[in-house]
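Our next item is chain A:
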Amino acid sequence: MDTKYYTTWEEYLAEHPELEGKPEQAIAPKIVKYEDAMFTFIMDLLL
Partner candidate 1 sequence: MTDAIARTNERNQLFKDLFSGNTPKRVPISNPATQDFAIQYAGLDLAECQWDLTKLEPVYDKFCQDFYTDTYPGGSIRIPSHYQILGSTPIVMSSSGFMQHPDVVGMLAEEYDEFIASPYDCIVETILPRLYTEFNGPPGKVAMALAKAMKAQADDLASLGAIRAKMNAKYGFATMVGALTEAPFDFMSDFLRSFKGISGDVRRYPDKVAAACEAVLPLMIKKGTLPNPSMLGYTFVPLHMAPYLREKDFAALYWPTFKKMVETLAGMGQSVQLFVEQDWMRYIDYLYELPENTIMRFEYGDPKLIKEKLGKKHIISGLYPVTLLQTGTKQQCVDKAKELLDILAPGGRYWWQADKSIIHLDINGPVVENLRAVLDYVHENGTY
Partner candidate 2 sequence: MIDLQALTQAVGDLDEKTIITMIEDFVATNPSGEEAQKIVFACQQGMGIVGELFEKNEYYVGDLIFAGELLSKTIDLLKPVLNDVATEKVGSIVIGTVQGDLHDIGKNIFGSMAEAAGFDVYELGVDVSPSAFVEKVKEVKPQIVGMSGVLTLAIDSMKETVKAITEAGLRDSVKIIIGGNPVNEDACKQIGADAFTTNAAEGLKTCQGWVS
């Protein structure tokens, strides 16, 4: 998706160097979960 409003984990990580060395397996699902929750919420407003 080519957009400013949805970030994949890879893109997110690249923008957030402070996360380097932190437990990615715990952080990634959480960040992605809310990214997706926002996407679903927004799209549901148009369905």
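Selection rule: all candidates are chains of the complex that A comes from, given by their letters.
Rule of thumb we're sticking to: a contact is a pair of C-beta atoms (placed from the backbone, for glycine too) under 8 Å apart; a residue touches a chain by one contact, two chains touch by 3 or more; residues count from 1.
Bear in mind the structure is a predicted one, so any value in this text is a computation, not a measurement.
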{"item": "Given options 1 or 2, the chain of this complex that touches chain A", "value": "1"}
{"item": "Residues of chain A defined as touching candidate 1 within the complex", "value": "1-6, 37-47"}
